[in-house]
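With one protein chain removed, the remaining protein chains of the complex are shown where they sit.
Each chain carries a letter (A, B and C) given by its place in the written order, and its residues are counted from 1.
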Amino acid sequence: MRAAIVGSTGYGGVELIRLLQAHPYVDITSVISSSSAGAPIADGYPHLSEIRTDALDAVDVALMKEKADVVFLATPHGVAAKLVPQLLEAGLKVIDLSGDFRLRSAAEYEAWYKHAPADEAYLAKAVYGLCEVYGDRVHGADFISNPGCYPTATLLGLIPAVAAGWIDPATIIVDAKSGVSGAGRGVSLGVHYSEVNENLSAYKVNRHQHIPEIEQTLSDVAGSKIVTTFTTHLVPMTRGIMSTIYASVMGGAGARSEADFIALYRDYYKGRRFVRIRPQGKLPATKEVWGSNYCDIGLAVDARTGRVTIVSVIDNLVKGAAGQAIQNLNLMMGWDETTGLQFVPAYP
Amino acid sequence: MRAAIVGSTGYGGVELIRLLQAHPYVDITSVISSSSAGAPIADGYPHLSEIRTDALDAVDVALMKEKADVVFLATPHGVAAKLVPQLLEAGLKVIDLSGDFRLRSAAEYEAWYKHAPADEAYLAKAVYGLCEVYGDRVHGADFISNPGCYPTATLLGLIPAVAAGWIDPATIIVDAKSGVSGAGRGVSLGVHYSEVNENLSAYKVNRHQHIPEIEQTLSDVAGSKIVTTFTTHLVPMTRGIMSTIYASVMGGAGARSEADFIALYRDYYKGRRFVRIRPQGKLPATKEVWGSNYCDIGLAVDARTGRVTIVSVIDNLVKGAAGQAIQNLNLMMGWDETTGLQFVPAYP
Amino acid sequence: MRAAIVGSTGYGGVELIRLLQAHPYVDITSVISSSSAGAPIADGYPHLSEIRTDALDAVDVALMKEKADVVFLATPHGVAAKLVPQLLEAGLKVIDLSGDFRLRSAAEYEAWYKHAPADEAYLAKAVYGLCEVYGDRVHGADFISNPGCYPTATLLGLIPAVAAGWIDPATIIVDAKSGVSGAGRGVSLGVHYSEVNENLSAYKVNRHQHIPEIEQTLSDVAGSKIVTTFTTHLVPMTRGIMSTIYASVMGGAGARSEADFIALYRDYYKGRRFVRIRPQGKLPATKEVWGSNYCDIGLAVDARTGRVTIVSVIDNLVKGAAGQAIQNLNLMMGWDETTGLQFVPAYP
Partner (left out) sequence: MRAAIVGSTGYGGVELIRLLQAHPYVDITSVISSSSAGAPIADGYPHLSEIRTDALDAVDVALMKEKADVVFLATPHGVAAKLVPQLLEAGLKVIDLSGDFRLRSAAEYEAWYKHAPADEAYLAKAVYGLCEVYGDRVHGADFISNPGCYPTATLLGLIPAVAAGWIDPATIIVDAKSGVSGAGRGVSLGVHYSEVNENLSAYKVNRHQHIPEIEQTLSDVAGSKIVTTFTTHLVPMTRGIMSTIYASVMGGAGARSEADFIALYRDYYKGRRFVRIRPQGKLPATKEVWGSNYCDIGLAVDARTGRVTIVSVIDNLVKGAAGQAIQNLNLMMGWDETTGLQFVPAYP
């Protein structure tokens, strides 16, 4: 299968290249960049020297149609909204890693993204590709909206408990933390090494655009509108997301033990290789999934407070972006979802 | 005033040295270590070369009585429990940076610390030195129990709202994060650079010994028993603690605005130089207090969820240990509480 | 082919597991540890959860003979010296990642390693597996001594120039820098996060045990005894080695241009996929090879001083340990040397 990557000079795009190079059924036939078209990609990314020697293509739908069967969009907000209709029209399969097609409501997109939304007709066509939950819908689809990094870690950590009705949805609080690569390669004071190193900060409190994405899916799962408190922090590391999630156990801590929760989660994710539930008394750390497509989850129930604490970790560039995008491609095509993605996390 | 420091080879002890070297009224007359007595302190801490050329004294109460007026204890759990009675007996003033005298209940100490508690008679003598809250009790006292690092950040962030009855105490959730120096200088896999760097982990969930310390003071302030969810995370940085605190606003978000909360906090801490309340829309980062005795606090109210989010940051070795200990000494002696502590945070 | 890994709980061993899991012709049939035999490897390395579920075997030659065809030794100094004779006797192929068989002279080993050397008969059997230089000797061999991390970066950076006689061997100075994982997983103050983070230090100056290894090979290549200045530094990062190498150009800077040197190196490494020579004006950074088996080299000639500066980078755990070991296995077996090793560096 021939793949084109739009936005190849961003961190999401370059991670797609890293992963797809190892995929047995996919050839990258076009690496595309609006800003650096014509230049060899190794100019900006010397780690790709002698691995990718081709020059970057410009953003050109006709060329993509000629060169590729599937297009990955790893582009800033607003680009996919414009490109997707043309690509689908051209008969290409599309996997969009941006946020443009994640919210079903154009109004909500505009409210949170402060940006013009995509055409509603196309919003309706997008399949939200949270693989372990909506894999059936992805199978055979032509157009996938790949989930955000925070939503992936958070939703995989919450859905089994919400679906089972074991936690009170009104009490959900998500304290999320991310490495810096989530902010992309663009330069700003906020990603300046001297400002981020040996520092920890909270940002976009109550205003992060991933909030409606999380709430939309949780509400679907619960069958009623769920509102959550969701806070994001910038941690001095490059990769990794941890969502530490708090909620009150329905019926109190006596109703469901830690072992019950672990069994529930293992059952929910049975057969899904990329979600690993830690045994009782153990919680995952971000480095334990570094560079891989795993989402690792641990759970602790506190008898004193009646709350469950759920810790869910991913590599934001893999399971939170490029890895899940390829997992979606595998599911679209009917291949085993782990094809080309069985990287062991790089530790230490 | 002559000061002795027991535990001079730990991070808390060596930070006391850094800060006291700049104090106009205090001379360090004895640096004490049980493990390295006889050796020059600069052997283990070359940054003190030519600054402190004296050799480490052994732990010897008679010698302390001879050399010092006040003794700082920066020792592991259990040491102060034994030493404090002898030191007080000898007529020395004591500031204990360990956890041995923070909990009034010996039983609770034993339950959380898994260690034999101090004598109850001496537990009753200890004044809990959270300076901005209990400064009046510290004034003229002879024996101070210096608060823990997490409790300092968390309590300073919570007390004005709890005291005012503006938040529902049953809903308090504290997601705390710390740099690695909080674990001390002892070696273990948990502080190995290759394990901690580019990693984020949660630890001691629902089991941290600072939980009863936080609840004891919050309950005092509220006038009723408060139980909290408190989670600690290890962040790949050396210094800094952030407590991100969540609670439901009494009467809902409509009852109290962000501006109300900020005004409440500014009023509560009026005249206290070491607590700085950020203006609306701003939250503090740990590096903004690095190396200093400040506790910086920011607040955000979310109309959607009816919750307030409070971000409180300190340098765990300064306001969370050595700095607050010296602030306590200043208050004990009736000096201005900022004496010798007016360091500008080191940024970047 | 069935492989056993002795020392599976060290960083070298666990990196062998990561890489061999992706090798098409090799099955790991025994993970071995003297300290943790009987325990599942994921107990100490949760990133391997559900990837390796087998328990660690004890160190037992008969068992290795039964279970494996090739044994990788990723053990501390002195262990391989004792094990290798038994393993070879048992008819197993052996790749030793320790320093026990790198020096031909037992006396020199003892002088630098401060340790009893291996039996000289077995020292003579070892093939020094610097793949790009001695690949021919590796082909068909049964027993490989895998080069050290610093020697790999340094020798690959120096050999083309030394072999060509383009630099004055008496002037070689190597300023080497390493991430912390090179020190292994053992705990000590020297690898404590709070001591290493935001810090840079030099260590073992003029005393590093890799000095005789570098000099032995350079002397072989030059045909005369070469003595070098070699300094090692500890850098606050987990992975990566950079050797910055200085030498006077024979005949002065006028004799050989930067372009000449680059052409020389490209020619020397023609057809060797894992050495990449940067174009003129570009020097490699350690992150450009992170997680991969590449050694990237850049060269600069200074007309003012008549010196060439050579920058050579590797991932110390891959090309400097586990990756080159597998490359050696590939060469031993007559497989393409890149088999199972074509990882794209993880960037960022």
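Rule of thumb we're sticking to: a contact is a pair of C-beta atoms (placed from the backbone, for glycine too) under 8 Å apart; a residue touches a chain by one contact, two chains touch by 3 or more.
Treat the numbers as computed from the prediction; the structure is a model and nothing was measured.
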| item | value |
| --- | --- |
| Residue of C:E195, C:E213 or C:E337 touching the missing chain in the full complex | C:E195 |
| Identified contact with the non-displayed chain, of C:L88, C:A106, C:A163 or C:A300 | C:A300 |
| Full-complex contact with the absent chain, from B:G240, B:G291, B:G306 or B:G320 | B:G291 |
| Contacts of chain A with the absent chain, listed as residue ranges | 11, 179-181, 185, 187-189, 191-194, 196-198, 236-238 |
| Positions on chain C contacted by the hidden chain, ascending | 173, 175, 177, 179, 194-195, 197-203, 205-206, 227-229, 231, 233, 235-240, 242, 244, 246, 283, 285-287, 290, 298, 300, 302, 304-305, 307, 309, 311, 313, 348 |
| Hidden partner interface residues of chain B, rising order | 11, 14, 17-18, 21-22, 45-51, 181, 197-198, 238-239, 273, 276, 278, 282, 284-285, 287-292, 296, 342-348 |
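Here is the rule we use: only the chains that are shown with their structure count from here on.
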| item | value |
| --- | --- |
| Chain A and chain C, separation of their C-alpha mean positions in angstrom | 36 |
| Gap in Å, rounded to a whole number, between the CA centres of chain B and chain A | 38 |
| Interface hub residues of chain B, defined as touching at least two other chains | 179, 194, 197-198, 236-238 |
